[in-house]
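A protein chain is absent from this complex, but the other protein chains hold their places.
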Amino acid sequence: MSKGTQTKLINPSDKFVVGVIGCGRIGKIHVQNLVQSIPGIVIKTVADPKLDDSLRSWLKSLNIANITTDAQQIINDPEINVVIICSSTDTHAKYSIAAAKSKKAIFCEKPIDSDLGRIKEVLAAVKENNVKFMVGFNRRFDHNFKRIRDATVKGDLGKVQIVKVTSRDPSPPPLEYVKVSGGLFFDMSIHDWDMARFQAGDEVEEVYALGDVQISPEIKGIDIDTAVAVLKYKNGAMGLVDNCRQAVYGYDQRVEVFGTKGCAIAENDVPTTVKIYTKDTTIQDKIPYFFLERYMGSYQEEMKQFFDCLKTGKEMPVTGQDGMMDIVVAIAATKSLKEHRPVKISEVF
Amino acid sequence: MSKGTQTKLINPSDKFVVGVIGCGRIGKIHVQNLVQSIPGIVIKTVADPKLDDSLRSWLKSLNIANITTDAQQIINDPEINVVIICSSTDTHAKYSIAAAKSKKAIFCEKPIDSDLGRIKEVLAAVKENNVKFMVGFNRRFDHNFKRIRDATVKGDLGKVQIVKVTSRDPSPPPLEYVKVSGGLFFDMSIHDWDMARFQAGDEVEEVYALGDVQISPEIKGIDIDTAVAVLKYKNGAMGLVDNCRQAVYGYDQRVEVFGTKGCAIAENDVPTTVKIYTKDTTIQDKIPYFFLERYMGSYQEEMKQFFDCLKTGKEMPVTGQDGMMDIVVAIAATKSLKEHRPVKISEVF
Amino acid sequence: MSKGTQTKLINPSDKFVVGVIGCGRIGKIHVQNLVQSIPGIVIKTVADPKLDDSLRSWLKSLNIANITTDAQQIINDPEINVVIICSSTDTHAKYSIAAAKSKKAIFCEKPIDSDLGRIKEVLAAVKENNVKFMVGFNRRFDHNFKRIRDATVKGDLGKVQIVKVTSRDPSPPPLEYVKVSGGLFFDMSIHDWDMARFQAGDEVEEVYALGDVQISPEIKGIDIDTAVAVLKYKNGAMGLVDNCRQAVYGYDQRVEVFGTKGCAIAENDVPTTVKIYTKDTTIQDKIPYFFLERYMGSYQEEMKQFFDCLKTGKEMPVTGQDGMMDIVVAIAATKSLKEHRPVKISEVF
Partner (left out) sequence: MSKGTQTKLINPSDKFVVGVIGCGRIGKIHVQNLVQSIPGIVIKTVADPKLDDSLRSWLKSLNIANITTDAQQIINDPEINVVIICSSTDTHAKYSIAAAKSKKAIFCEKPIDSDLGRIKEVLAAVKENNVKFMVGFNRRFDHNFKRIRDATVKGDLGKVQIVKVTSRDPSPPPLEYVKVSGGLFFDMSIHDWDMARFQAGDEVEEVYALGDVQISPEIKGIDIDTAVAVLKYKNGAMGLVDNCRQAVYGYDQRVEVFGTKGCAIAENDVPTTVKIYTKDTTIQDKIPYFFLERYMGSYQEEMKQFFDCLKTGKEMPVTGQDGMMDIVVAIAATKSLKEHRPVKISEVF
């Protein structure tokens, strides 16, 4: 690789001066984790268009200097060298491109965009401006799922043959959300396409997807709420994903990797290890309710690794390419569902 | 139902006089279970074409009166009113039809046949002669899988949305066996098509199957050894089956049913509950090695239920129709794999 | 050891001709297991003083030649070379001595007797007549507990430091039974003293026991129903036993061995591996109800090993010495409870 194409390495002695664009639910998580767990960084500015008193006072309590509704302040600030983009999905590409042009390192929440052409523009801007870029697929940093991937990389499982990803939400989102979500394969399964690619260590070659409305009759014609998909990887391995917008028992998040030397299975987390044996039954705690309970550790870890990569110059653990390929799988799955046939990735890419 | 179409009920006061056709590995299991666990029956004759001294002396030790190489002795014996067919698969149909014509109740090992037309002949003979007929899908009687089905039937899981069946053998069969096995979808997955239908309580409408050679390069062009399949049921539910001829860690047999009110998961059995915590790791026993270790209880239970149904006149828990539909799914899966597209059951039936 | 003191080895080519004395609940289990699982033996005679039609017809169905109320027929029969003693506890010693004098191999249900002097008489008769003698502490043959002992013997756990035995019955026995049981430490904990000795591979040196009536007020002054005990072994290891006559959730049977190289824990068995996740909770099957459900496998295994030892001449896995030492611990525990102080085994032995 010639020097010219090297991604700019933020000088390890540099102070990281961070701007956060978008401070809704996920933005707050990142702000809090940055403040609490990442030493040596300063959040200089947080921008959110819906800035209210409550948010403002919370940010003040964290000693954040600039609190604004104008994201452009972050883009324009030469002192800020890292941008965390947590704004609404339709603005991810815009801010990513702007931040890249301003030579800032970028952490962009998933997905980069739902439009493939737009994603390519982002990746081009990142490349051209030679900036670091990471996409926020936090589940790769989950203690359980990372443990499986580590076993695979270490060779404990041999050659991967089958990857299984189960991901079910505790309850369906409001109809209004479903209408603008881009569909289950983009909005919810996107994490699973990424997990499936991550665990296999390989790209998907073909998708066959099946979906239906089994929970919320009112979304018929708009979206599906239950789906399964079969993936064929380039190296011949196979993947199985199953999704549902509603699992009444909690947020069901499991992964299994089966290979020539063994099989690794990650069960759901439980709040406590306690089992209670009574006359009628043996009970244990319900699994965590939703992603905040389940994945908080992974959000902390992804932020930590993002800054570690900035410091060391190592490649980002979730690249722009990853962000793009996950969307490509979502596009192929959607096409498969519509045309009721297996769809090759090459057809949509 | 008019009296004429009623299946002949063996008089509960009748003594069951049993003939066993075929006494290889599975035949021996049934003979032993009949002797040990089913009171009130007599095995009068056992016929096996490969009768050797060892088999003969074992059968003698069980006080079995007639030991012969000629199955026809069983068919022709008017005292024998129950036939257990455990001979090689290609003779199942022949003996089933002969036994039906002789008005004997029939337990036929799976599968009835691999040819759909031949199966229909068997079912016609059974119907015409008004005899009881059960197919030996023993896994329906497994303590774990039955527990899940019971929960579903009881309504604990609500409407079934997704059924998942994992079935992996500990090691691949010899090449010679693979050549005559009819293929993984007929020989191995047949249990899983049945389990998938059993757990859903519904018929499969469409199959999409993917398969590959990942374990045994020498079978390339003859068969596959790793496969996944997506099922679409008539009622809209979806199924996921994954198979492999080799799981180095043992005989991996799991089932999951996800419904609107909950999810039931059957893990693998383990020989003991013991966990050993040492400096290096926490270990537990390996899962059972193969089907004899894993499913012995289910073989006992299926025989028990077969005779219970004979006594009470209740419908057989695995009917000839079941035996036929499982083969139909296998045919559709094979066609799907070959033509690389989802295949409707109606296309092959 | 001089030839004269060698225990008589039944000639491996001998046929084992068995007499069973006492055919209540436990006697039936042994008879059934002998018939079903131990090839090459013949039960010639079963004697039970309470012989009724039901028992008689069951024994006939098993082709047992002599069915009698008179145990003496067994003792006197020169053809019978093995006696299984399952009669009431107060007759164990009498029949053991008589069988020994008749030079028969003996399997005696636990306990040999509750009186130490009487036990010594039995052991003397066994020694003098040079016959094989085994006491029926079936739990040593339980798959879980045996697995732990095997790990210890293999050295996986290092030097044993702490042994923990939990044993709780599902519900208290009737008052009438409690009155004649000899007390919880003799009747129920006797298995646990044996398990504690077995797992440590060492003798108990001292006991401290604490007990109380917590379940059944009506037994106050007669017996206790909840107890704990601390054991000090000769080699310095320590033991903890806890017992209760009532565990509303089922038959709680667990063992833990902690050593310098690790710890092995045997949890309760469960009927199925199924977990059911619902809106309200995660449930799994209740543990087995009582000893017939829990320990059936161990009864089969102990009978198998008894005859294996008869065939091979190997030392019995539970000796008369074991049977005596378990009672000695029970005596010491009772003394400890009464005198409210730790009691040395040497005080009662």
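Read from first to last, the chains carry the letters A, B and C; within each, the first residue is number 1.
Note that a contact is a pair of C-beta atoms (placed from the backbone, for glycine too) under 8 Å apart; a residue touches a chain by one contact, two chains touch by 3 or more.
Just so it is clear, the structure is predicted and the values come from calculations on it, not from any experiment.
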item: Contacts of the hidden chain among displayed chains; value: A, B, C
item: Listed residues C:Lys120, C:His143 or C:Lys261, member touching the removed chain; value: C:Lys261
item: Touch criterion as defined above, residue of C:Ile43, C:Ala93, C:Val178 or C:Cys244 at the omitted chain; value: C:Cys244
item: Touch criterion as defined above, residue of C:Arg168, C:Arg197 or C:Arg294 at the omitted chain; value: C:Arg168
item: Touching residues on subunit B - with respect to the absent chain; value: 247-250, 252, 270, 277-287
item: Hidden partner interface residues of subunit A, rising order; value: 36, 39, 61, 143-144, 147-148, 151, 156-157, 261-269, 271-279, 285
item: Absent chain, residues of subunit C that touch it; value: 158-159, 161-162, 164, 168, 208, 210, 212, 214-215, 226-228, 230, 232, 236-238, 240, 242, 244, 246-249, 252, 258, 260-263, 340-342
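The definition used in the following text is that only the chains that are shown with their structure count from here on.
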item: Geometric centre: closest chain by C-alpha means; value: B
item: Subunit B-subunit C separation of Cα centroids, rounded to whole Å; value: 40
item: Interface hub residues of subunit A, defined as touching at least two other chains; value: 247-249, 252
